[in-house]
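Mind looking over this structure? Questions follow.
The complex is shown incomplete by one protein chain, all other protein chains being positioned as in the whole.
On to chain A.
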Amino acid sequence: MWHPVWLLAGLLALLYIPPARAVSLNLLIWEWDLDPGLVKAWTGTTGTELNQIIFDNGERRDLLIASADAPIDMAVIDSAHIDALGQRGLLVDQDRYPLPPEARSEARWRSMCGRYGIPYIWGGTGIVYRADRVSTPPESWADLLRPAPALAGHVAMTDDQEEILAAALGFLGRPMYSGDPEELKQAFAILKAQVPAVLTYSLPVTAQQEKSFRDRIFIGLGNSGDQRTLNMTSGGSRSWRFVTPRDGAILWVDCLAVLARSPHPDLAERFIAFLARPDNAARNAIFLQQPTTNLHAAALLPQTMRDDPQIYPPAGIPVTYRRSAPTDSLPLRRRILSALIAIHDAQ
């Protein structure tokens, strides 16, 4: 028999609601990829905290998104990766959260991000270099992949197989997403020949912050916007520049996505809508020194920025849009990178 006191205690326990904890959103994002002012504004408006979880490699980011344990609400995912994750059911279908017309991006970026992402920022893959150290500004992939003797030991390549192979395939005049083993073989040969000149296989932005590499990186594989991060973190000299290789501009777009497992999907969508507002998008683009995906926002950018070839790829250079490489080529592409690192470690 249940004693009435115990029964009452049980009911009280059921009625107990713990005090509301401050809601926070976890955003998986590249380093220095969001204007801190906007974060402050968001928190000020909504009272929700925004935690940035930083990644520096697209494949590791995907793995985090795929890991059910990782407490992530939103992620910045490049268009080439987003579909696989979305189709796996990991991402919220954005058709459920339509944006107001002025907040919508250009169609080309929207189509690249697809159903699962809202275009966030776009840019190009190219070469970052220190103007105070590199006497002749690089112009093509050859200047990075076959560096001048003076640059030997001062080259930073990313540890992202897609970007590394994009550079080598671009140098060969082949599409960056090629899965052809023969073309990959040629690309590997070019990258292998570059190994002795390479200081490290990590993003210049990341490597720059390592004590042992500081002031030793003169040139590297980077993306538009990296020159700003490099100048911010390199302590004053601000001599980093970005150049789009004349071989061809490889354009990518990063998309904002909400993870299906997020406990606060609506709040996350509100944050995305907040960022997509033209004024906020323009403010963010100015901070990032990168082009915005929203034409309304682009109109708000200063003219100097719109004319800056470091931000908008110069006219006359052929453009390709980043696409995912064929799935069956991925093991080989990854092993090309790991082999390069093994060769580098062995030397």
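A few comments on the model shown:
The rule we apply is simple: a residue touches a chain if its C-beta (ideal position, glycine included) is under 8 Å from a C-beta of that chain, and two chains touch if they have at least 3 such contacts; residues count from 1.
We adopt the following convention: contacts and distances are computed from a predicted model.
In the listed set "HEAT repeat protein", "Diguanylate cyclase", "ABC transporter ATP-binding protein" or "Urease accessory protein UreD", the entry agreeing with the UniProt name of the missing subunit chain is "Diguanylate cyclase". Taking the complete complex into account, A:Phe188 is the one of A:Phe55, A:Tyr120 or A:Phe188 that touches the chain left out. With the whole complex as reference, residues 59-60, 62-63, 65-67, 69, 81, 84-85, 87-88, 181, 185, 188, 324, 327-328, 330-332, 334-336, 338-339, 342-343, 345-346 of chain A touch the missing chain.
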